[in-house]
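A single protein chain has been omitted from the complex, and every remaining protein chain is retained in its original position.
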Amino acid sequence: MEDKLKTTDGRSLRSGSFMRFMIVVGIYFAAALFILLGAVLQATGVIRGFLSVQNFINIIDTVSMLGIVAVGMAFVTYSGNMADMSVPTTMALTGIVAVQMLQYGFWPAIGIAIVTGLIIGMINAIVIGRFRANPIIWTLAVNYVTMGVIRLVWVNKQIYPDTVASTAGVSQSFDSIYRLNVVQHIGGNDLLNIRLPMLMMLILVVIGQFVLSRTSFGGQLKMTGASFRAAKFTGVHVESVIGLAFVVCAFTATLGGLAVTSLSRVGAWYNGAGYDFRAVTAVVIGGMTLAGGRGSIVGVLGGVLIIGLINNIMTLLGIPTLSQDIIRGAIFIIVVGINAKSLRSLGRDDT
Amino acid sequence: MTTPNLKSNRSQVLPWIDRNRIFLLFFVILAFMTAFAPRFFNPFNLTTIMSTTAMNACVAIGFSIVMISGQLDLSIGTVITLAGIIGLGLQPRFGYAVSVPVAIVAGCLVGLVNGLLVTKAKINSFIVTLGTMTILQGVVYQSTGGNSIALSTPVAFSTADFLGKKLMPLVTPRILVTLALVAVFELVMRKTRFGRNFYMVGGNRNTAWLAGIGSDAYIIGAFMLSGLTAAVGGVFFAMESAAATQNLGTNSLMYVMSATIIGGTAMSGGKGGVFRSFVAILTLEILYDGVILFGLGNEVKIFLAGLILALVVLYEAYAVYKHDKVVGQRPYLLKELAEAGVKKG
Partner (left out) sequence: MKRLLLLFAVLALVAGTTFGQSAAAKKNLEDSLKVDVSVLKAADNQPLIVLSTEKKVIPARPANPEALPETDPLHWYDMEYAGWNTKKVNQPKSPGDGAIGKKIIFIVHGDHPWTTACILGAKKVADAYKIQFKALSPNWDLAVQNQMIDQAINERPDAILLIPLDAKTAPQQARKINEAGIPLFLFNTLPSAEAMNYCIAWTGPDDFGQQRKLARVWADEMKKRNADAKSIGVAYVQHAPGGSPYYARCWGPMSELSGYAPSVNTLIKDAPGFDADKASQVVGDWLTRFGPDLKGIFAADDSAQAIGIFEALKKAGRNDVVVVAAGNSRQGMDLVKQGKLFAITYQTAEGDGALAVKTASDWFNGKPVPPVSYIPQKIITKANVDQFYPAQW
């Protein structure tokens, strides 16, 4: 494949393979440090059960929905638009719409939910891509309006899949969005508990990474993220590139919303609360800079896994969830600080 | 061929409306509520509106200065809570004379840390303040064990009564504190070089540097002011409630942020003002108050607030978009071309 993105002196505008390797490995190196920490704690008898297949599957399982949402969020961040704050209500709305539409069967419900999500994505795409509204503020406004719409339409009620669904089978299918054991489903044993959201996360990471690093859209996205004006003057259709990033984000938020709704078996306006900041945290820990154009989806997966590891180790240590915030926040700032510093020392200053 | 008159009436009226749109919005909503909302326009209800805005209006002062400097402070919500917890938690041992200043200093310190991380460690303010917000949430829980703090001593109650006492229509001591801070900071930001430099730093850092302004110091200063006003707002609110809860400031972040934007302070920095944010908060509160008086639910409130925010952002973005389209084009040249029968574009 020909590399079209080159500077005048022939250097590739894509980060060099070594840099890319380092950025990806850097975060997995940090993850390895946390695993080592867990292993040491276990060896000294402070915690137990950390080093087991079941525990690692647990860790991945608990962050799978965050991972799904973070992949889409990463596209937005990569495009230089910081974050999509409309993610929480996109999740809530698509979830509640899906539940409401279960009366027409399972697949129609999923289809309508995805269309709903894509409509929100399209609105963001037009306003931010074409009119260059400030992404944070605009998506915040969309978040408000969507919340208002959900609550006006469903009058502050929550709805249950099994009362709405046309048949019990439909409601069970909806239940299994979160609960389906993929290994068991394709005929394996039920000892290995790989659920659908985990699989979805991994597939999305693979596709996302492929799109970012191997397609022309990915290249254009990088260029747009790196410099909006430069990309525009080079002839990149920045409007649609940025727009598409927001559509991708709305799509993954929809998938996340369906999983969250399926898990809690209820469509309600509060589903998905907090996923905006959590996804940004994962994306940024994973090595993406808010300035855009830098990072990788594989790195974001690393960020998601680190969050899972930190939560797991701290809960095994018996630290109350609400106190864990102190450590989580500190690690967040430190990791990002180190990342920013190392990029600067490499002469790749963003900010 | 004469030069076309570029300054038509239209182009003078529209910018004026544009510049003063928050004041227009304020009067429109005020007039609507006065005309239609039951029991809206009376001293009691107006005082209620003022005292409800007192906290968030105070918080919005510092938040606006941070935005004017081109940064973002997500930690204000938890600083409010922290200040309330410190102010009331230390009162039994040291009295308000010590605990309130300590709470305010704590707010400034959070701002200092934010500012240092943004300027010296060069981390994006969105990330820094998201981090400090998370940390402070944990600190609040850790220091209180999840308990709210309440004081039911005569001193606490008399302070609470004093802060909420009506001195004259629309003014209680707590509202007075907010009004005074708004007035002082509006004057400082407009009339002093110190204040104007914030606009310079936020508008264009390079220009500021060329003008000999130390950007870093101003950014740190902006964050400290944000911590200060958030703490003042939080601690006085807690004192009037005679209690501080775990989620005192949780709702303030999004509220203050949207009000500041509606007020015309841009996230890109260099634009806006303290008084505009105050008017925006007041406008939103009048709207909310009216919604309650009409007997409508929160869903209407959320929807309307979102709609106003969305329209303002959309309008602003569209204005810039149109401006960008016109920049570099020479209108009289276009006109000549049009006269010559050549289609533009």
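Labels A and B are assigned to the chains in the order they are written; within every chain, residues are numbered from 1.
The criterion applied here is as follows: contacts are C-beta pairs under 8 Å (C-beta built on N, C-alpha and C of every residue); 3 or more make two chains touch, one makes a residue touch a chain.
Values in this document were obtained by computation on a predicted structure and should not be read as measured data.
> Who touches the missing chain here, B:F36, B:F94, B:F157 or B:F194?
B:F157
> Write down which of A:G49, A:G169 or A:G188 is the residue touching the left-out chain.
A:G49
> Please identify which residue in B:P15, B:G146 or B:P169 touches the non-displayed chain.
Of the candidates B:P15, B:G146 or B:P169, B:G146 is in touch with the missing chain.
> Footprint of the hidden chain on chain A, which residues?
Within chain A, the residues that touch the unshown chain are 47-50, 52, 54-55, 58, 61-62, 65, 151, 155-158, 160, 162, 178-179, 193, 260, 263-266, 268, 273-274, 311-312, 315-316, 318, 320-322.
> Contacts of chain B with the missing chain: which residues?
Against the missing chain, chain B presents residues 39, 42, 44-45, 47-49, 51-52, 55-56, 141, 146-150, 152, 157, 160, 164, 237, 240-243, 245-248, 251, 288-289, 292-293, 295, 297-299, 301.
By our rule, only the chains that are shown with their structure count from here on.
> Under the touch definition given earlier, write down the residues of chain B that touch chain A in their complex.
Residue list for chain B touching chain A: 72, 117, 121-124, 126-128, 130-139, 141-142, 146, 254, 257-258, 261, 266-268, 297-300, 302-307, 309-310, 313-314, 316-318, 320-321, 324.
> So in the complex, the part of chain A that touches chain B is made up of which residues?
Residue positions touching the partner: 82-83, 127, 130-134, 136-138, 140-149, 151-152, 155-156, 277, 280-281, 284, 289-291, 320, 322-330, 332-333, 336-337, 340-341, 344, 349, 351.
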